[in-house]
Each structure stands twice: as C-alpha cells, then as structure tokens.
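Here the complex is missing one protein chain, while the rest keep their positions.
Moving on to subunit A:
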Amino acid sequence: MLKIRNLKVKIEGKEILKGVDLEVKKGEVVALMGPNGSGKSSLANTLIGNTKYEAEAEELSFEGICLLELKPDARARLGIMMSFQYPVAISGVTVREMLLASLRGRGLTVSALDLKKQIAEEGERLHIDEHLLTRSINEGFSGGEKKKLEILQMRILKPKLLILDEVDSGLDIDALALIAKNVVEMVKAGMSVLVITHYQRLLKYLVPDRVVVMKNGEVVDRGGKEIVDKLEAQGYKSYE
C-alpha cells in the first residue's frame, strides 16, 4: 500500500534522510523506531507532504499513486493521516468545523448535526471533556487532550494509513492504553499504521507486525517485534 524506495530528503539544503526503503501493507502495523534526530519525524512529515521537506525517491507511492507531486490535502484525500506530535492550536476554528470541511473536501455529503453527534460519541469514548470539543481546536488543551483529539479525528476521518508520530509523549498510561485500544480497533477493520516512537511502552498495546530502526537518516535494522525487546534491553547503542 505504502511503498518507499531510496527516499532522500533535504531540509534547507541539509540531507536528513539518506535513502530510505520502507513498505507498509494493508492492515499492517509497522513500528519505526530510533533515537532522537534519527529522521523518523522527517519521514512522517515527508509522507504527509510538508513542503519544508524536499523529497526525491525512486518510488514514493500510496496504492500505486505517486505522492511526490501531491499537496498535503490531496494525500489526505487518498487516505493518509498523521497524528501530529505537536498538534497546533487554531483560534476560532472548532474540531467540528474542521472535520466538516475535511469530510466535504473528500466529496462526502455530511450533515453538520450528524457530525456533531458523532463527535460527541467519540469524545465520550475517548474521555474528552465535551467543553473542549466546542472550543478552538487545541487551544489551551493539555498534551494528553491534544493527542486524544488527534485520535478522535482518526475515528471520524477513517484513514487507510495512520501515521502516529510520537503519540506516547506526554501521555499517562491510562490515556496511552485508551488511544492504543482505539487504534487497534481500526486496524482490525483494515487500517494500516506506521507508528513512530523511541519508547517501547506503546508497542505493548499496539503490537507491531514489523519493526524498522532508523539512525542518522538511514535504516539500520529491520525485523519482527523481537527487535523491540532487544532495544528494551540494550538501547540504541548496539547500532553504533
């Protein structure tokens, strides 16, 4: 579904990804691990089309469609969604307004009232204070609330590929379990996940089919979930 071959990415002229190969198949959970600064988040941002990242690749495609020339909104409409590590606040825009525009941008007919109900239901499942849902998006939200709101959006937008960028940072263990549970449900329904983390704890709840380890902009290891245990024991030192 997602195919990456020899992806090189520069930011302000500086090369940060030095030829990465990666594949995520339908319904698969792939963990992308690595220390800080290894290029994991750059890869995620490249996938959603953040224009700060200048990308070239032999192949960067989603369901056979080349992504390289597509803007972020076009990629989203193909079914790619990222849960941001640091979701930004947007004054005066509520999550409902944003989702309404998102769904309608996909050519769907959505009633504002139905969407309101759906948001309320999902909010309840995720234990999000209902007052937050009528406020400006992410404005004055705690770190955990922001992450939950990203997951709420996933529940409603139903992406084919979810990129979880450091979703576990700033989350308590209950919130982490709740988020993982919601993601796992979507995986069972066929969603693929690229989960980016440098900790192991999330992967206890969201068990990866495959693990890819990056360091200094390159893939340094690939394998099954046994890699997680290895990292748990030895850290990233073994790749030095």
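Side notes on the structure shown:
To be clear about the criterion, a contact is a pair of C-beta atoms (placed from the backbone, for glycine too) under 8 Å apart; a residue touches a chain by one contact, two chains touch by 3 or more; residues count from 1.
One rule holds in what follows: contacts and distances are computed from a predicted model.
With the options "OB-fold protein", "Spore germination protein", "FeS assembly protein SufB" or "Cell division ATP-binding protein FtsE" in hand, the undepicted chain maps to the protein name "FeS assembly protein SufB" (source: UniProt).
Which of A:A31, A:M82, A:L115 or A:L132 touches the hidden chain is settled by the complete complex: it is A:M82. The chain omitted from view is touched by exactly one of A:E56, A:D73 or A:E232, namely A:D73.
Only one residue in the set A:N6, A:S136, A:S169 or A:N216 touches the chain that does not appear here, and it is A:S136.
The chain not displayed touches subunit A at residues 48-52, 71-73, 75-77, 81-82, 84, 87-88, 90-93, 97-99, 101-103, 105-106, 136, 153, 157.
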